[in-house]
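Other chains dropped; remaining ones untouched in position.
Chain naming follows the written order as A, B and C, and within any one chain the residues start at number 1.
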Amino acid sequence: MKAVVYDGPRNIKVKNVADAKIEKPTDVLVRITTTNICGSDLHMYDGRTDMEPGRVLGHENMGEVAEVGKAVDRIKIGEMVCLPFNIACGFCRNCEAGFTAFCLTTNPPMAGAAYGFADMGPYSGGQAELLRVPYGDFNCLRLPPEAKDPEKQLDYVMLSDIFPTGWHATELAGVAPGDSVVIYGSGPVGLMAALSATLKSARQVMVVDHHQDRLKLAEKIGAIPIDESKGSPVDQVMKLTGGKGADKGCECVGYQCHDPQEQEHSNLTMNHLVRSVKFTGGIGVVGVFVPKDPNAPEELEKKGEIAFDMGWFWFKGQRVGTGQANVKRYNRQLRDLITAGKAKPSWIVSHKLPLTEAPEGYKHFDARDKGWTKVVLRPAA
Amino acid sequence: MKAVVYDGPRNIKVKNVADAKIEKPTDVLVRITTTNICGSDLHMYDGRTDMEPGRVLGHENMGEVAEVGKAVDRIKIGEMVCLPFNIACGFCRNCEAGFTAFCLTTNPPMAGAAYGFADMGPYSGGQAELLRVPYGDFNCLRLPPEAKDPEKQLDYVMLSDIFPTGWHATELAGVAPGDSVVIYGSGPVGLMAALSATLKSARQVMVVDHHQDRLKLAEKIGAIPIDESKGSPVDQVMKLTGGKGADKGCECVGYQCHDPQEQEHSNLTMNHLVRSVKFTGGIGVVGVFVPKDPNAPEELEKKGEIAFDMGWFWFKGQRVGTGQANVKRYNRQLRDLITAGKAKPSWIVSHKLPLTEAPEGYKHFDARDKGWTKVVLRPAA
Amino acid sequence: MKAVVYDGPRNIKVKNVADAKIEKPTDVLVRITTTNICGSDLHMYDGRTDMEPGRVLGHENMGEVAEVGKAVDRIKIGEMVCLPFNIACGFCRNCEAGFTAFCLTTNPPMAGAAYGFADMGPYSGGQAELLRVPYGDFNCLRLPPEAKDPEKQLDYVMLSDIFPTGWHATELAGVAPGDSVVIYGSGPVGLMAALSATLKSARQVMVVDHHQDRLKLAEKIGAIPIDESKGSPVDQVMKLTGGKGADKGCECVGYQCHDPQEQEHSNLTMNHLVRSVKFTGGIGVVGVFVPKDPNAPEELEKKGEIAFDMGWFWFKGQRVGTGQANVKRYNRQLRDLITAGKAKPSWIVSHKLPLTEAPEGYKHFDARDKGWTKVVLRPAA
């Protein structure tokens, strides 16, 4: 089958590899119809992880069930399914408690596995024609028949990662109806956090970034764009909230955070959030931070540390929640909102490419080239 | 009246000052029977805050109602009451939401006021014969008649701060029945966190410190003492939890954190907690951190920052909650447990001194002199 | 001042009564600009309560602050305020826990007080020119200056009762994003529950009634009208939910529940809800039920009992929450949604009458006359 293979920093190729297949009786095999390039793929693309060359990328996947293992009871051949990027067993202590992003079975001794991802287990990615899905009954999200329509897939595929991840940011932050919310980062995840806060009836959703094209997308769903290249984002948030700060904040950038001059400072968004959010407020962090980063520009960052404004954080009595989204906590409900026509996450899609054009997609998306906000790949196209 | 007055770093005097009195119709005047020296008083005592000389200290107070203002409906003269260290109005946005430690009325434009405390408003402390209690109907916790007994007061006075603060640590951490819990710091607050975790039916409560006398107190209520002078506390926690880490962790030390060699490192406990607590775990921070600390030994610390292990924190998907305890959230229930004989926080009291001996008490408690675990002052004695 | 006085069953008069005035230092006096007739006023109007003749009605009130007591710190003369129908002290055990509908101070030995309401304390109502507001700092909700505009008042006045009450129904039921929700009753409260469920991103909101004009209002905000005169509402809900039942249900009718043939059966909505809601689902009950009802048509009802389908309720593992709304839990956030233009509860208002036409308003609203969906009174008009 054709697949997108990582061959080292900024080196992506579409190659022929061995077909994915059923390996265990609990597996499901999915013929991928739609698969996205994710912002977190770029950490690997940039060589800022220890991803092994030769592996197939892709953790935002959906498709049609091609085959099921002998122990699979629920999922049937021919059904359309969306796959959470988390690979989870469903029966370990963490899965049972809903922490499917921290499954203890699928990537020991770590917690949490994913398709085609550094440090997240040996699983092959879905930027390919076929994908093996472990524990298929647990991991497959059934989609309605309309998901056969390629246009509808642009919405449903977002259930694999970024829509639940944006939602998770607002859950970790504790966003409630009537809240004022500030979101740092208007990449795909930040935009999904903005959509999520809006669906939760926040009264005010502010999105901070310095990329104009992305801020425009935020504005399209009623969020207030804050252009950090025009002045301190903290000051702008304070002005918009009558000096009080936002009730809740979301970090949707991660350790490779750049200021408007494109300098990387890994503590930038976290400290901005502490300042932008009110006393007693909550902060959700879904942007990726890593335990070590030998190629980082700053000393602390190499050790995975940041110079964090603990004094204000504590004095303000704030809370922060972090980590990868437990996709299964949210994907059924969000699917139902898509089906009911109440959420349309596809508004951020800028490019729909055949799988063979993946290298082009990676290049432009990585460069944050204007207008390249979200790239969807079509293995069957 | 006699009162304990701060006269500059490590300079405490008992002086005659003007009597506290009713100033507003919502005030209550309390004749103090029992008032404690708190670990957070030591930040002021050490000159590590901008406390103004001449002010009366003391925020852990209880006593008998001596007089009530004209608008006071609930509290009656002669009742025994315990006063939360927080001074709160009861009607601002934060108080209504239960965040009485962050009252927007009593110390504008900051959030939160306290008796005799740096940066927490102009209120006089209760290490004195009389105390003015603003918004008396809201702030006074009624005690049962047995609270007239000086022995019982040793339990009830702990409701003013450290018992609710220790409880708050476990609430912020999310301690639940069956949990394994690690607590950094076996000072009075850490010990109260250990008591709280025990009352919540944690299966395992570990307390880390290097002061033997305090670790012994932890052991007395069934906690497991971890002596950090005998090896990495993280390793010891890992061993006790089968390599998984504790479910939840509590920070009960704050920015003036010392290693077993008595060197101060403001990030020590936070980074130990990140390592000691499991994937998906929660951390509660009630040890004080300050926005700036010009006299600090480390560069980052001067700015109120710490070198924080954000990489592991995020990778493990942990949560952290911080800040002063909203005492009123817990003090009724904890009072009822004391009255029912189900909690006895006085076990940590080492010294009961007349008010006039306060300077002695401060000196020994500040030096962590052996056996000086908690000092109670008796203005009437 | 002029006021709407209850003179016995179906006998309402506008009379001159003594002016409301400041009686205690914590009081605030409000000049009423807008005050509504509530569905629960009709229980009194119909003589189905033990309301004393001679009392002034009206618990859905807003206006301008005319005077403040000496102990009032927050509220200022000239401010526009909306008053929760609950009269609460702010410092009793229940108020502190957020249960302001069950204040232990304002109506002892019962829990909970209201303006102009049977069994809810001696307080005079606000269908009058002036209203005395006890514990003014706690009970007044400040409105933005635009609330001086009579048109805007049609939205803001709903914060006194029915918007928070409808919201409360969805809170008690546990409505979450993505849920399917069924609401029994499309009177003003039922419609507000529908609006609330919509704001919470329910995927499907069904409203059951047999009054066409009210069902049309539900349809206007995107809810699905279920006409119970056309067949079993349970069957209709089952059909719309693929045989599973709704995730959550709301009771917005109460004990005077009528079937499409206008026969009263006090257990009708509760048992319909048990059947309409899925296994594990939640039900919120804000429709009024009373401890005794000597004039009721059914034997059980006279004792305040209903023949309740406990078997299915338990077998399905459902939850039910009940009671009057704690308005202060919700009114700030809902006010902010109105100000931000994200909620417009005035869409249900059918009639704006001067105070003198209150008797006409009561008569038509009580008869459920077509088109009389919500009556607003203007004392100043």
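Convention: a contact is a pair of C-beta atoms (placed from the backbone, for glycine too) under 8 Å apart; a residue touches a chain by one contact, two chains touch by 3 or more.
Only a predicted model underlies this, so the values are computations on that prediction, with no experimental measurement involved.
**Student:** Quick check on the homomer: 3 copies visible, but what's the full number in the structure file?
**Tutor:** Result for the total copy count in the complex: 4.
Everything below uses one rule, namely that only the chains that are shown with their structure count from here on.
**Student:** Quick check on chain B against chain C: do more than half of the interface residue numbers occur in both copies, making it same, or fewer, making it different?
**Tutor:** Since more than half of the residue numbers are used by both chains, the interface counts as same.
**Student:** Report, in whole Å, the distance between the mean C-alpha point of chain B and the mean C-alpha point of chain C.
**Tutor:** Roughly 43 Å, centre to centre.
**Student:** Distance between chain A and chain B based on Cα centroids, please, to the nearest Å.
**Tutor:** Going by mean C-alpha positions, chain A sits 40 Å from chain B.
**Student:** Using the touch rule from the top of the page, what residues of chain A touch 2 or more other chains?
**Tutor:** none
**Student:** Mind pulling up the chain A residues that touch chain B in the complex?
**Tutor:** 94, 97, 99, 101-102, 109, 111-112, 172, 243, 255, 266-267, 270, 279-280, 285, 288-293, 300, 303-324
**Student:** For a test of understanding, state which residues of chain A touch chain C in their complex under the given definition.
**Tutor:** 176-179, 199-201, 203-204, 332-334, 336-337, 339-340, 342-343
**Student:** Can you tell me which positions in chain C touch chain B when the two form their complex?
**Tutor:** Spelled out, the residues of chain C in touch with chain B are 24-26, 69-71, 73-74, 89-93, 96, 98, 105, 137-138, 328, 332.
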